[in-house]
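Shown here: the complex without one of its protein chains, the others still in place.
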Amino acid sequence: MSIEPRTDDVVAQTDDRVDRALGRRRWAGRLRLSQIHSTWRQPSVVLAMVLLAAWVLAALLAPVLAGQDPIAQSGDLYMPPSGAHWFGTDELGRDVFARVVHGARLSLPLAVIIVACALAIGGLLGLLAGYLGRGFDEAIMRITDLVFAFPQIILAMAVAAAFGPSTQNAVIALVIVSWPVYARVIRSAVLSIRSSDFLAASRLLGVGPWRALRKDVLPNSVGPAVVLATLELGNAVLMLAALSFLGLGPRPPAPEWGAMIAAGSKDLSIWWVSVFPGLAILTVVLAFNVIGDALRDRLDPRYAKGLS
Amino acid sequence: GGSGNGGGAAGGSDSDGGATQGGTLTVSTSFVVNSLDPGQVYEATGALAVHAMYDTLVTFEGSDVTTPVPLLAESWEVNDDATEFTFTLTDGAVFSDGTPVTAEDVVFSINRLHNLQGSPAVTVEGLSASSPSEGVVVVTSEQSNPNVPTILAMPAAGILNAEATEAEGGTAAEDAASADAATEFLNGESLGSGPYVLDSFDPASEIVLTANPEYWGETPGYQRIVISNVEAETQKLTMQRAEGDQIALDLSGRLLEDLPESVQVSASQDTFYFLTLHQDPAISEITSNPDFVRALRASIDYDGLAALFGEDALPAAGMVPTAFPGALPESEAQQQDLAAAADHLEASGITDPTVELMYPAITYRGVDLGTIATKIQFDADQAGIEIVLDPQPIASFLEAQTAGEVPFRFSPQSLNYPVAASLVNNFAPGQASATRTGWTEDRASEEIIAAGAAVQSAPDAESQISAIQDWQHLLNEDSPYVTLAYNSGVVAATETIANAEYSPAGWQVDLRAVAPQ
Amino acid sequence: MTALLEVENLGVHLPGDMPVIHDATLRVDEGEVVGVAGESGSGKSMTASALLGLLPPGARTSGAARLHGVPQPGGSGTSTVDLLGLRGAEWNRVRGTEIAMVFQDATASLHPMLSVGRQLTEHMRVHLGMDKSAARRRAVELLDRVRIPDPDRALRAYPHQFSGGMRQRVAIASALACHPRLLIADEPTTALDVTVQAGILRLLDELRTETGLSVLFVTHDLGVLASLTARSYVFYAGRVMETAPTPELVTRPRHPYTAALLRARPHADESWDQGARQPLQSIPGSPVTPATAPPGCPFAPRCTHAIEECTTAVPTLSAAGPAGHELACVVRPDVTEALA
Amino acid sequence: MSEQQAALEVTDLEVTFRSRGRGTVHAVDGVSLSVARGEVVGLVGESGCGKSSFARAVVGLERVSGGSVRLDGREVQPVGWRVRSDVRVQMVFQNPYSSLNPRRTIGSQIRDGIPADVADPEADVADLLERVGLGAEAATRYPHQFSGGQRQRVAIARALAPRPEILIADEPVTALDASAQAQIVTLLTSLVRDLDVGMLFISHDLALVRQIADRTAVMYLGRIVEDGATDTVWGDPAHPYTHALIDAIPRISAQATLPETLAGEVPDAAHVPTGCRFRPRCPSAMDICAEDPPVVRLGDRHAACWLHIETKEKHHV
Partner (left out) sequence: MSTTTTSPASTVSRSAARRLRVGGYALGAYLLRRLVITAVLLLGVTAVTFLLVQLVPGDSMTATLSEAALQDPEIVAAYRERWGLDEPVHVQYLVYLQNVLTGDLGVSQQTGRSVLGDLMTYVPATLEIAVPAMLLSLLIGVAVGLYAAVRHGRAGDQVVRAGTLLGLSTPPFWLSLVVLYVFFFVLGISPSGGRLSTYWVPPEQVTGVMSLDALLAGEPAMAWDAVQHAVLPVLVLTVLTVATLVRFVRSAMLEVLDQDYIRAARAKGLPGRTVLLSHVLRAGLVPVITVSGLAFAALLSGTVLVEQIFSWPGVGQYAYRAAAALDMPAILGVSLFVAVVYTVVNLIVDLLYGLIDPRIRLS
């Protein structure tokens, strides 16, 4: 008998466990359309989709829906919610309802832009890091380590402060702090594909490394990225609001939710100025989280059991 | 040991001091304090604390900033052309370490202030001090300046213990700006002769003063004063549920509404808010266009804007806030006139102008400057002027402002010292602020240059007042400044406090005088 | 021989109303090694789990599973317990002390972070009321019994420090700790090499002869079944297809399914030494589960002997031939010939 | 069979892994083996003995640290950063679920392997699918629409697409059901014979290898201990390890008989015994076994064992 450590499989198992605990799923299956369909049938997901659809609609139809100009300083200042102003008016007499509704036109597209940029940058770097390995991988991973060593909000704040407050700079700051997550997730997906038999088989058939990257690696690593991106959409809305709250977001008079909360926070007695935009953020982020969560469950059969 | 009690009853009850002395006074204000070195202090909270720790030659009482009264100087004389001021020091004044205050200390302090070249040094530009004999200090001004006593009442002119300061690396020599190393020490310990001494200074949260046991004058009102860094909205909540002796300093406008009856409020309109438009066409073709400035001036809804500050703010009539002699009467307040704005805009020859408005992203006296800027943006838009807002961190704003290349900016302004003429020294063509907006003498009308000179050369207070009013009328016609509104400095205090009066002198409330009732 | 366990018409439905076991009937006598065979997914493990109350949460059972001779809680006399009726803490009367289980993957069935000693002794202390040192002494005995060298050292070691075969021995030792009368072994050798498998099979056989332990041995390898068990059940789609004494079952199967299974495997039988090489014969089609099974006999679609009736009538298990040979088949063709 | 001209010639192949904490593992340590066209060679051995490492090294998926792999005298090109132009050696993997790209159609995956000069690749794909017993319409479907056995058929079709001369099958049926196993094995052997392709069939199911292989090689701890015609190897094993393997197989018989056990366990590949690696477990170990055993030729087979050294002549290969 041998009482000796068998490190290899131990390490492999433990790695795997940690990965899973961190939500970094080793990508095995694929996200099928049918799975998405059945995901969509859960009541919570349906609710989240409806909520999200409502927000998208609100964003699209904001001018019609809001009834009032979100930047017109036409009303009395600090009016509590009433029939004329459903959510009251703010410190400049603007209609809070109109501003909350118009806020969606800002937060939703910006969140999408942030996530798309971060996904593009992080995805590409992660893909190459996982596929090329060695020096490039090492370099990318050290850079991501570096970004992780800063708390997200502090780094974003520093970047935004350094470049000056504006929509564009807030987006840049948030892309800078969020791309590493994608790089990591895609990289670990790619790593598992890199050692997969189907990639080996492809290469054995004479498929070149770059074609294999495109045909075999890329399509199989988008799944986790899609899930992550959905969850990160919510996070992007939150972070953008946080930056705005600190005065580092879109410039006034843009009806940004975080900035609106900041305005309301100056005086607690006018609670409506901050409560409604807060609820707006909450519902949007919640919708993204519920959907992302359900997608993640779908990707990982371990969780799916409890849902059906 | 702690003098407070957990029961929440007034901390003002006395535990171990004299019968008239209170326990702890809490002053809540939202602050960014850079230094408690008199030679460096330049913002309101620093001035508040420094004023309590450092005696000056002369001072003001209560809210009256017109008549300097003796403090370390028991009397003073001025020569005819107001260039030489001779102060005779009082006997018996001692520093907190017990050493007597001498003329050397005064000379040292004034010269150090000058040579440090810190922010407050502007006020003593052209002044120098010397001591011809024991107990006598002579301050000379390069130009005639009747306001020297007022300047020397400012906290920055607080008298330091020269020997002790030098021991900590301080110097009053010419090269003080680079050689002086006492500031760091002074941020932890005070070296003055005032009724309070510095106990601790935490730039983020609080400044704690304790009564100076060696104080040579009357026993200070409290054993301990805590100047606490509290956001305006929280100050309001604190006042609503005040426990103990509390003063709040940022409760202006709306925040004053529905405070308990018992809270005493004292206010004085000593601040103005204004827009500055750069006059150099190389910087901006638009802002340097006088008709454009007029169009903008006419587009502002002054009443509505003042309302944003709260009930007791006023639309501006001229540059001098109402707290000071020389302010224009309320009846002359500017009015919105969109038709005129349109005419001016047409006259300017500029169509669809777009300008970027830079301002510091801060809350000042409980009012978010972004809110005001947004209102300006909205009003200008009514007149067809598009304004893009550019909020900047305060440091960036100051840097850009100093660089003098900002086309269009918005900021609050208070006086360097509580005399309206100090504005002329700063804003008249060719003066410091004017230069930064490209308003050189060749770009200004002779008339306005002459009006400014008239203020400076006014022989007495009365003629100075009318001169400054004329000057303001001219500014309203044609200048790079659009003065928007006056706002009050406010002191809100619990009913248990006496002498909690707002002073436009720069220190907001005289902590030396505040005492339990 | 007296019956130890009698399972009658066991049915198991997983949550979502998915049937996985259908009317399974089986029996284990005292001191008997009984085999259960069948293709993957035929419900072998589910049957084993049902007997220990380890079905996935939300699973429903029907039928009965009687365990005889269970000591009364008070300590006087014995009684029969219906395993399917046990709830919550009641199971602790049976688990470990009456029925113990060995799982397929020994690596997975030992806690990776607890020492072997702890895993061997903790239930002894609970069930047998032993103190630490007594439990340890017994653990050493057990390890010795399952041929683990240097048991003292082994007690302090952790599972990852052992090889696969050794881990399975440790798992067996742990299962035997509280003197169970029935050991359920769910494919305990499938993951092991043949040489290691041989050792485990021998160990189980020794335990049976020396201690009179009953074993319910689950496997999909008919060869393993033949070498160890006295009687066997063949499962298909959650049903018992055929049962007989093992030698009879593997040499003279009656059910077309059993015969097909035997034909599909490489011939490591008596003809081995003659070196006969015959082509392998696969079963057409693919296995079904109770959920996807057609009406009638679940094997009918793949059965070469199927007739019209097979697709309608569900065959039940009934006697066929000598001593305990039963099968569930309507046609009952003579399938033995084809094996030769 | 040894008269046949061997297509694949592996000589003294070595594969080494270095891992932290375990040291260097010589997973394959000087293995020589040949496979001729139309021939099925079985490779058996216990878990961890290096079968997969050998297979992957042969096709070029694993870095070779010694020896050579030649096909018709030409080095086999390893899989690297260049497009692999020589595709005459192909592989079928163990796990049918992970060896197909879940996101591409079957057809597109097979087409990857069709030589560029084929006029109608689609027809070729259809033909391959028919050959492995799937309809041509399978080409448009995705892997998840197939069962494990069917997927393995697809994998075989794919491996055959570039007209390989040698097929390496690494435990191709281990993950399958008994009946699916029979189907796949039958399919593989018949295809190999029809197309005159050589096949290295790796398995730990000795009975299965015996059933289909022309020649069998037995591997222990990174080395071949015996190889020769299947019937000879299984009928009269020359190496004690082969003997032990055969005796450990459970048999079906009317009398229940327990399989024979083999003492001890496979040592850790990072710390192999000196001399004959089987020595610590060998029932017939002798003093001389402390030295590396010679490879002895015994008629139509070889065995690396000292037992045969007195009687038979000595061969060093």
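Order of writing sets the chain letters: A, B, C and D. Residues in each chain are counted from 1.
Throughout what follows, a contact is a pair of C-beta atoms (placed from the backbone, for glycine too) under 8 Å apart; a residue touches a chain by one contact, two chains touch by 3 or more.
Because the structure is predicted, anything quoted here is derived from the model rather than measured.
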Selected residue (touches chain absent from view) among C:Thr25, C:Thr47, C:Thr97 or C:Gln168: C:Thr97
Residue ranges of chain C at the interface with the undisplayed chain: 49, 52, 54, 57-58, 88-89, 91-97, 100-101, 103, 105, 108-115, 122-123, 126-127, 158, 160, 171, 174-175, 177-178
In chain A, positions touching the absent partner: 5, 7, 10-11, 13-15, 17-24, 44, 141-142, 144-146, 148-154, 157-159, 161-164, 178, 180-181, 184-185, 187-188, 228, 231-232, 234-235, 238, 241-242, 245-246, 258, 261-262, 264-265, 268-269, 271, 274-275, 278, 281-282, 285-286, 289-290, 293, 302-303, 305-307
Contact footprint on chain B, counting only the chain that is left out: 1-6, 8, 11, 23-24, 26, 28, 32, 34-35, 40, 117-122, 125, 175, 177-178, 183-184, 187, 202-206, 208, 224, 226, 228-231, 234, 237-238, 241, 243-244, 246, 393-400, 402, 432
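Assume only the chains that are shown with their structure count from here on.
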Contact pairs, highest-scoring chain pair: C-D
Identifier of the chain whose CA centre is least distant from the whole-structure CA centre: A
Centre-of-Cα separation between chain D and chain C, whole angstrom: 33
Residues within chain B bordering two or more other chains: none
Touching two or more other chains - residue numbers and ranges from chain C: 163, 166
Chain A partner contacts - residues on chain B that touch it in the complex: 231-233, 236-237, 254-255, 258, 304, 307-308, 361, 363, 366, 368, 370-371, 373-375, 377-378, 388-393, 396
Footprint of chain C on chain D - complex, ascending: 46-47, 147, 149, 177-183, 185-186, 204-208, 210-211, 231, 234-235, 244-245, 247-262, 265-266
Touch list for chain C against partner chain D, complex: 39-40, 163-166, 193-199, 201-202, 205, 220-224, 226-230, 246-247, 250-251, 260-262, 264-270, 272-273, 275, 277, 279-283, 286-287
